[in-house]
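With one protein chain withheld, the remaining protein chains of the complex are depicted in position.
For chain A:
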Amino acid sequence: MKKGVMRPGHVQIRVLDIEEAVKHYTDLMGLIETDRDEQGRVYLKAWTEVDKFSVVLVEADEPGCDFMGFKVVDEAALVQLEKDLVAYGLDVEQIPEGELKDCGRRIRFTVPSGHAFELYADKLYTGKWGVTEVNPEAWPRGLSGMKAVRFDHCLFYGPELAAVYDIFVNVLGFHLAEQVLDPEGTRIAQFLTVSMKEHDIAFIHHEEKGKFHHASFFLETWEDVLRAADLISMTDTSIDIGPTRHGLTHGKTIYFFDPSGNRNEVFCGGDYTYPDHKPVTWQAEQLGKAIFYHDRQLNERFLTVLT
């Protein structure tokens, strides 16, 4: 957090059919619809999140991710980060206040992997959903499906990981928590954080720019992950893999797809990191175990099926 970037704030996901997508993200995953706008975008949040939205769905004729946004601590940090990004040589686009409903001004830039990111300082504080601010109960009744706790991170696939690392670590103040190195020492995966979580964002090397691997949501327990798997079967939702454990981060996980083919993850657990921790390194020769700790072999779909 040394540069003022605080946490993942939102992700805008393109879907082929907005109502099918809303049903998936609310009924199945347990997000809560908080608003819609004149562009037809639908705003959602998970119940423990304090701001108005974290997921924005937009109908398009090609699925994928438009951008991921990070919240920064205040306007002064936003002003400084904007200067730093420009000084680094990136084009920074100004998105006015209110372009996303109840969100302050955003700055947007595209990194060499082809992915667009945003920083913002203000968003309407609506508090945790369904619980009071004073003497809150443990959890709200009336949640649906998997009862996702929070939007946690995204994994993107693209080239130029070294340049992306430079921007996230040296300009935005992220910390490398985990990495995969090939035999020549080239980093082919990087898990970056501004918190104690093993990743607030991750990148895996891929030749095509700007690909979206998944958006991930946190659950509390392994039992919750198994229950998510049951719900995936009950609803005949397209499953990718799991429930299983990752070697990287050691999180317990299941992957599935939204109705437009965007991959989702729900997971629990995972290691923690502090800025004085050395990065955890996995060797590319052990990539199967790094990704799927139990099977210890990759499935092609995890590496190639992207939106």
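By our rule, contacts are C-beta pairs under 8 Å (C-beta built on N, C-alpha and C of every residue); 3 or more make two chains touch, one makes a residue touch a chain; residues count from 1.
In this section, contacts and distances are computed from a predicted model.
J.: From the list "2Fe-2S ferredoxin-type domain-containing protein", "Beta sliding clamp", "TsaB protein" or "NADH-quinone oxidoreductase", give the UniProt name belonging to the chain omitted from this structure.
T.: Of "2Fe-2S ferredoxin-type domain-containing protein", "Beta sliding clamp", "TsaB protein" or "NADH-quinone oxidoreductase", the absent chain's UniProt record names it "2Fe-2S ferredoxin-type domain-containing protein".
J.: Of the residues A:58, A:92, A:143 or A:181, which one touches the chain left out of the display?
T.: Checking the options A:58, A:92, A:143 or A:181, the one contacting the hidden chain is A:181.
J.: Pick from A:119, A:266 or A:306: which residue touches the chain that isn't shown?
T.: A:306
J.: Going by the contact rule already stated, which one of A:30, A:63 or A:243 would touch the omitted chain in the full complex?
T.: A:63
J.: From the list A:104, A:159 or A:270, which touches the chain that is not on show?
T.: A:159
J.: Can you list where chain A touches the absent chain?
T.: Chain A touches the chain not shown through residues 16-17, 61-64, 158-163, 165, 179, 181, 184-187, 205-209, 238, 240, 257-263, 279, 281, 301, 304-307.
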